[in-house]
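One protein chain is absent from this view; the other protein chains keep their places.
Each chain carries a letter (A, B and C) given by its place in the written order, and its residues are counted from 1.
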Amino acid sequence: MANRLNVAHHWLDVAEQLAWLSEDSAAGAVVNFIGQVRRQNLDDDVAALTLEHYPAMTKHVLNGLIEQAEQRWPLIRIVIHHRVGTLRPGDPIVFVGVSSAHRDAAFDAARFLMDKLKTQAPFWKKETTSDGERWLDARSCDEDAAASWD
Amino acid sequence: MANRLNVAHHWLDVAEQLAWLSEDSAAGAVVNFIGQVRRQNLDDDVAALTLEHYPAMTKHVLNGLIEQAEQRWPLIRIVIHHRVGTLRPGDPIVFVGVSSAHRDAAFDAARFLMDKLKTQAPFWKKETTSDGERWLDARSCDEDAAASWD
Amino acid sequence: MNVLLFASLREAVGQETLAVDIALPCRVEALKQHIADQHPSIATAQSNQALLVAVNQMIVGNEHQVEEGDEVAFFPPVTGG
Partner (left out) sequence: MNVLLFASLREAVGQETLAVDIALPCRVEALKQHIADQHPSIATAQSNQALLVAVNQMIVGNEHQVEEGDEVAFFPPVTGG
């Protein structure tokens, strides 16, 4: 198993990540997720989204999730890339990619990583709208999705 | 809802598809799947994989699956691209991509499309190994995965 | 009427299209039996439940009625993706 884990201001070359994920020809399936800033949230136009994190802890948590995914499924490669800083509507925020011999493991692992990242990795979003700034609240559906793996 | 459906000998520009899927800034989540030819199958080295299909029926079935996915989930864009002809180990076979406001719908729809494509779309694979040529058998786990959506 | 064959069934029979002399309309089950009687490889596929039938590009069951002018195809379980 090999993996790439990054937390950075910049985005990444998605085509290069997909090429890397699929490089091992034992890989029959590659699943990836991209999350991006929506134009609207809670009926307000989003002007900007600022992502803060707790650097010492973030990689710790994400590495732990990668280890858990490797233990649960026969995976070949994993990529997690999460941005921080100020982003605009349409900007990508997170890339999670997984390769495996078969699609069931790749789909499960990618979704597991996203569900757990959403509730365990120390990132926080602050939105700027025409009404000013607001920190986003955690969503109970994200808690439910994360708990569904336990 | 917009979609792109192709059955072709050539592969596609994956980065361009991802850009198109995520173009609508209401899209918060993009999930995509790539299936590719594995190096080994059933313990034999694969030299080539030839994909045959029933052209008049293929698009019919895939369009039907796209319609079903649109009815089940609030999707923004869908891409299905499936190759036919002779491929080599490591060559990509199929690309399925979905964008939606939230990740649950995008993950579900991408997996639904792959599970149903595997059991309903009229494609057939013939492998060339050192032992000669053989048509692949359908896998019961694929039937189970497809039935899980009904 | 003609029946299109695909993949392993096409190779086993050695033809892409079978010309079938059967009175229409008829049930899919009767059509399968009619063809299986003349082509052992179709009979084998049928007995292994490895024979699917599409009429006008839709997979159908044994009860389906085949009409004049329908496009009929026989093929094994699909393996794409």
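One rule holds in what follows: a residue touches a chain if its C-beta (ideal position, glycine included) is under 8 Å from a C-beta of that chain, and two chains touch if they have at least 3 such contacts.
These figures come from a predicted structure and were not determined experimentally.
Visitor: What are the shown chains that the left-out chain touches?
Guide: A
Visitor: From the listed residues A:Arg4, A:Arg88, A:His102 or A:Lys125, report the one that touches the chain absent from this view.
Guide: A:Lys125
Visitor: So one chain is hidden, and I want to know which residue out of A:Arg38, A:His53, A:Arg77 or A:Arg103 touches that hidden chain in the complete assembly.
Guide: The one listed residue touching the chain not shown is A:His53.
Visitor: Please output the residues of chain A touching the missing chain, sorted low to high.
Guide: Answer for chain A: residues 35, 51-54, 56-57, 60-61, 82, 93-94, 114, 117-126, 135-138 touch the chain left out.
Everything below uses one rule, namely that only the chains that are shown with their structure count from here on.
Visitor: Distance between chain A and chain B based on Cα centroids, please, to the nearest Å.
Guide: 23
Visitor: Out of chain B, which residues touch more than one other chain, so two or more?
Guide: Residues 35, 114 of chain B each touch two or more of the other chains.
Visitor: Would you please write down the residue numbers of chain C that are in contact with two or more other chains?
Guide: 81
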